[in-house]
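What follows is a set of notes on a single structure, which appears directly below.
Apart from one protein chain that is not included, each protein chain of the complex appears where it belongs.
For subunit A:
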Amino acid sequence: MLQLVADGFIIGSVIALGAIGVTLVYSILRFANFAHGELLTWGAYLAWTALIGIVAVWGPAEPLGPFSFGWPLLVALAVSAVATAALALLVDRLLFRQLRRHGNAITLIMASFGAALVLRNLLQFIYGAVPEYYSREIQVAIRLVPRDVLGGLRITPDQLFVLGLTAVSVVGLHIFLTRTTVGKAMRATSVNPQLARVTGIDVDRVIRATWIIGAVLAAVAGVFSGLTVQLRPQLGLDLLLPLFAAAILGGIGSVYGAVVGGLIVGLAESLSVPLVGAEYRAATAFVVLIAILLIRPTGLFGERT
């Protein structure tokens, strides 16, 4: 039982980080971005490429303490975050910005659906379909709770790293949104875009900031997913439904809602495994989604419909 909860929090961290991007894009650019999952995949693979590059130049590094990875992965994560943000800005410049000028919101969703397929297939073309790993080292899980207490709890250092860095990211985002000018401008635009424009907020800048934040968090989530599971071209596609479910559950536009929603969806997925079997765990997000649409479509922390 404890083990399932812990697993749920780990997958939930990945979902939460991705869902923040979905909810920010939804509330500021006003469309459901079906290509967001691909930012996770690209983030994960770009980090893998950077990792290979670093190891080729400086040689393999010793793992850091108890973790399965050394400093190269941390550097690769930073490189990937920058590159993923650049990719998101490029897609926005080439596609979404053109459509924003003379399209409506639904054209944007459809374009994002097309962009998702192009990005995914391009990635599969470059990297192939074989699963990859950041490290093939076997990690020994630490026993935190003995077996006789609620079934016990074992967790790997990598998983603790994921939980810790997720918490750091969320706190960092909170400070950014509440203390910086751009962060405040983003919140204002999300509440009322017309009024924000009238008060002199540079909407283009807000949009760029939205993509950068969403993409950086997506890259982090993608790397976490690659670290705790594996790297696959379908990584982002498989996470897309949980991301949407988490964003809607938390209430569209609410960053903290997305985090809570992500953790709840992760827990629901993990706890459903003993009931329905591991092969249907992805369908749990769908059940959560339909339930929330029927019971409280504004989500837990949402105000607008």
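Note that contacts are C-beta pairs under 8 Å (C-beta built on N, C-alpha and C of every residue); 3 or more make two chains touch, one makes a residue touch a chain; residues count from 1.
As a convention for this text, contacts and distances are computed from a predicted model.
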Legend entry - Identity of the absent chain, which is to be given by its UniProt protein name, from "D-proline reductase (Dithiol) PrdE", "Alkylation response protein AidB-like acyl-CoA dehydrogenase", "Fenitrothion hydrolase" or "Amino acid/amide ABC transporter membrane protein 2 (HAAT family)": "Amino acid/amide ABC transporter membrane protein 2 (HAAT family)"
Legend entry - Missing-chain contacts mapped onto subunit A: 26, 31-32, 34, 95, 98-99, 103, 105-107, 109-111, 113-115, 117-118, 121-122, 124-125, 128-129, 237, 240-241, 244-245, 248, 277, 279-280, 282-283, 285-286, 289-290, 293-294, 297, 305
